[in-house]
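Note that one protein chain is taken out, while the other chains of the complex remain in position.
Naming follows writing order (A, B and C), and every chain is counted from residue 1.
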Amino acid sequence: MRIDTADFDVGAEIARLTGGRTDVGAVVAFTGLMRADNDGRAIAGMTLEHYPGMTERELARVEAEAHRRWPLAASLIVHRVGTLKPGDNIVLVVTASKHRQAAFQAAEFLMDYLKTNAPFWKKEVGRDGHAAWVDARISDEAALGRWQIPPDHRG
Amino acid sequence: MRIDTADFDVGAEIARLTGGRTDVGAVVAFTGLMRADNDGRAIAGMTLEHYPGMTERELARVEAEAHRRWPLAASLIVHRVGTLKPGDNIVLVVTASKHRQAAFQAAEFLMDYLKTNAPFWKKEVGRDGHAAWVDARISDEAALGRWQIPPDHRG
Amino acid sequence: MRVKLMYFAWVREKIGRAEEELELPAGIATVAELIDWLKQQGPQYAEAFRRAEVVRAAINQTHVQPSASIAGAAEIAFFPPVTGG
Partner (left out) sequence: MRVKLMYFAWVREKIGRAEEELELPAGIATVAELIDWLKQQGPQYAEAFRRAEVVRAAINQTHVQPSASIAGAAEIAFFPPVTGG
């Protein structure tokens, strides 16, 4: 798990995680990227803020929970902070397991959980120069619901 | 879509698929790798056979079906054939979309479909020197069932 | 009717060849009937199709059921259930 202002290299991260192992049959790598539009608004750039200390704790807790639920051989979360532009990578989640179902489900779980629990906030700057904080998506809360997480763990 | 005896580079394939685009918010890359064990049997290597012509047609058909079902910005299937050893990459599926749910679902669908419909056959050589064709997994047929594919499309 | 037959994986190994061109006698209308006829063409065919229910078929590179008509088929393939990925 890593918070980073620098970009990540998906292939290198996968290689670091599973290189030399022969017990991994499936690797799922999810990359979240910045789009140039958000609900029809043209976006020029964005700043990602986090809560140093708590963010790392939440990511570690979420990752541990995924390992408790699925038989994962390895996993990784990398989340960028700072200033980003459209097309840039934002987040990387990698899960490795013996079989593909566990790898897929754990990656989806990590993303759903991260979207609703990990303390990151996006401030977008529109092409019109107007800056605004991004509202949390109702659909992300709904997505989290299917994993049956106790309410006291929800942000 | 590509059948190849050579290895693939996940990072390079993702970059080729989405590089320069600013309409993609989510990329899912699934990598299937060869394990050194299969149901407790120690495996030294394997040969992957395919049906030239039909395999490409099936992969193209499956990919088109995924684009029909989900709003994908791009997708890619790379499947290796020939001789492989434990730890080697076997298959790569990449899906890119605006939102993560479509990318995750399409990648899972492509893998389930490919496992049960694309004409590839694995012959494993055990560490004991004994070679045997890999049986199709009942669980793969079951996994395909959830996508409600008409029976006449099933292999 | 002249047709190209193709065999893959253990079907190929049991029959001992990857493909062949055959002149089929009149009266063979379906994939199941073709399998029944092939089983009479030698012990290697009988062995390959001994458990015919597990052998899959494709006509002109499209999956078909045993009841499928072979009329107009240029290429008919037989193979075990696939194990890709």
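One rule holds in what follows: a contact is a pair of C-beta atoms (placed from the backbone, for glycine too) under 8 Å apart; a residue touches a chain by one contact, two chains touch by 3 or more.
Worth saying up front: this structure is predicted, and the values here are computed from it rather than measured.
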What chains on display are touched by the one that is not shown? A
Using the document's contact rule, name the residues of chain A that touch the chain not shown here. 32, 48-51, 53-54, 57, 79, 90-91, 111, 114-123, 133-137, 152-155
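Here is the rule we go by: only the chains that are shown with their structure count from here on.
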Partner chains shared by chain A and chain C (touch criterion as defined above): B
If you average the CA coordinates per chain, which chain's centre is most distant from that of chain C? A
Separation of chain A from chain C, taking each centre as the mean of its C-alpha atoms, in whole Å: 49
Centroid from C-alpha atoms only, then distance chain B to chain C, rounded to Å. What do you get? 26
Interface hub residues of chain B, defined as touching at least two other chains: 32, 111
Two or more other chains are touched by the chain C residues 85
